[in-house]
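Following this message is one structure expressed as structure tokens.
Only one protein chain is missing; all other protein chains are in place.
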Amino acid sequence: MVEKKLREKAKELLSKKEVDLIIGFGEGTQPLRATPVFIRNPEEADRLVWNSFCENNLATYLHKFSRFKVGIVVKGCDARSVTALALEKRFKPEQVVLIGVPCQRMIDRKKVKKAVKGEIHKVREEGEKIIVAGEDGDVVLKREDFLYPLCKACTHRNPVQETLRVGDPVGEAPLTEPNPEAKAFEKKPPEERWAFFEKETGRCIRCYACREACPMCYCTECFVDSSNPRWIEKSLSSADLEFYHIVRAYHQTGRCTNCGACERACPMDIRLTYLTQKLNQEVEELFQFETGVDPNALPPLSTFKTDDPQEFVK
Amino acid sequence: MEPTWEPKILAFLCNWCSYAGADLAGTSRIQYSPNIRVIRVPCSGRINPLFILKALQNGIDGVLVSGCHPGDCHYLTGNYIGRRKSATLKRFLEYLGLEEGRVQFSWVSAAEGGKFSQVVDEVTRDIRKLGPPKHFAKQKRGQGFQDSRVVGFKGPS
Partner (left out) sequence: MTLDPLKLNKKDFQPFLEELAKDHELFAPVRLVEGVSVYRKIDPADEIDLDASNPQKPVKEVFFPQSEAMLRFEKVGNRHKVTSTDEVKKPRVVLGARACDIQAISLLDDVFLGKEYTDVYFLKKRQSTLLVGFACNHPLSTCFCASTGGGPFAREGSDLFFIDLGESYLVEALTEKGRALTQSKLFVKASEKEIALASDLEKKAAERSDASLPVEGIEKKLDQLMESRFWDRLHEKCIGCGVCTFLCPTCHCFDIVDEAVNEQGQRVRNWDTCLSSLYSLETSGHNPRPTGRERTRQRVMHKFNYFPKNFKKIACVGCGRCIVYCPVNFDIRQVIQDIKNY
């Protein structure tokens, strides 16, 4: 079992002092949740868990521990984020030990909550089933119907880069086409697209959970905090909410790994990944680039080819 | 849209090629649409996508970004980087529903006074057809400050 092996590996790494600490997942305090844990002693290794609620991208924590040698539990998407961060020289590669776990695809906890009436007491996974023990009795759900859309479309469930692996490799065949929400969105007429974008961003409360959950957002001064030039105000005006989301997504061009952490973090349930999916699709199409797959490939907006597409230029 | 509405278009022109090309159009006394407002930048690669977004938010009707032809950049590679940024930004904005043609790009060299005037005429024509922007503008141009639409609101206060 992955969890058991993970704990053994963690004990080993910590006892041999090959790492100063390990960032992994622990049991959440509510059903459907796991929570990031930071363990420093072999005795703490039993706090580590592995389940389909390990949805956070732990790479976002690396900047907090830049002076230490860190072991980090990574799914496929998280591992690519670590590679992207290494490319941006956020840490020295020797500092990070990637504990790769081939991903079984994560469960969309908000979707499960909506599918069950009343409060959920306990959730258990049994193969392809999710058994939800709730106020109104038990409900059995088909796991495949409750996976995050980006998890269903994933083609890098086995970490592309890892120092060591825990668990058996999984098949890479995706369950849907890549960037599915962007593809669906593109088909709508322009007025409908803007209306959707306006409606979604209209709920935004500028809590920046999306930004903080994202491993690639690490600027000490974010563009929203710039007062000269003052790009946007801090108040809740529609135009500024739209500006914020356009730019935050755009700043991920060539850096986003489709991990979905942004959308999962949002307390107002705002759809966000359809924005970055489009940009990921663009860099794939225009520049044949996918984030974090080739550790030597330069970020697409930092480089060029003399024959880059330019049909749009007069 | 008032019957006499004329588009106001922001033109970012790179100093070494496009700006010089525009200057040549002027000294050659070529007549072209008077709708652009020029901002001279050192290189088309200097354009921060936020400039374009901010201009749209401030109510500009259209944006033109013009630089040196690929291979001729005064800074050697600036326009190549600019090209990548332009491509991704344009596609992203149109994906969100921005009308095609509101933000445009061109290569105009210092010798191409004629081409510059043609580009400006074309862009002005395109934007006149599109009309004033419906989305995204926070303030109506020339009408001073308007209170931000506080989102959603029928809301508290």
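We just call them A and B in the order they show up, numbering each chain from 1.
The rule we apply is simple: a contact is a pair of C-beta atoms (placed from the backbone, for glycine too) under 8 Å apart; a residue touches a chain by one contact, two chains touch by 3 or more.
Small disclaimer: the values here were computed from a predicted structure and weren't measured.
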Candidates A:N56, A:T273 or A:T291 - the one touching the absent chain: A:N56
Given A:E18, A:E88, A:D225 or A:E285, the one touching the chain that is not displayed: A:D225
Hidden-chain contact residue, picked from the options A:L48, A:L87, A:A265 or A:V283: A:A265
Given A:E43, A:E88 or A:E119, the one touching the chain that is not displayed: A:E119
Interface with the unshown chain - residue positions in chain A: 28-30, 33-38, 56, 60-61, 64, 110, 113-114, 118-119, 121, 203, 205-209, 211-213, 220-221, 225, 233-237, 261, 264-265, 267-269
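Everything that follows uses one rule, which is that only the chains that are shown with their structure count from here on.
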Approximate Å spacing (C-alpha centroids) for the pair chain A, chain B: 35
Residue numbers on chain A that touch chain B, as the complex places them: 182, 185-186, 190-195, 197-198, 202-204, 223, 229, 231, 233, 235-243, 246-247, 249-250, 253, 275, 278-279, 282-283, 286-287, 300-306, 308-310, 312-314
Residues on chain B engaged by chain A in the complex (per definition of touch): 49-50, 53-54, 57, 70-71, 77, 80-81, 83-99, 104-107, 119, 122-123, 135-138, 148-152
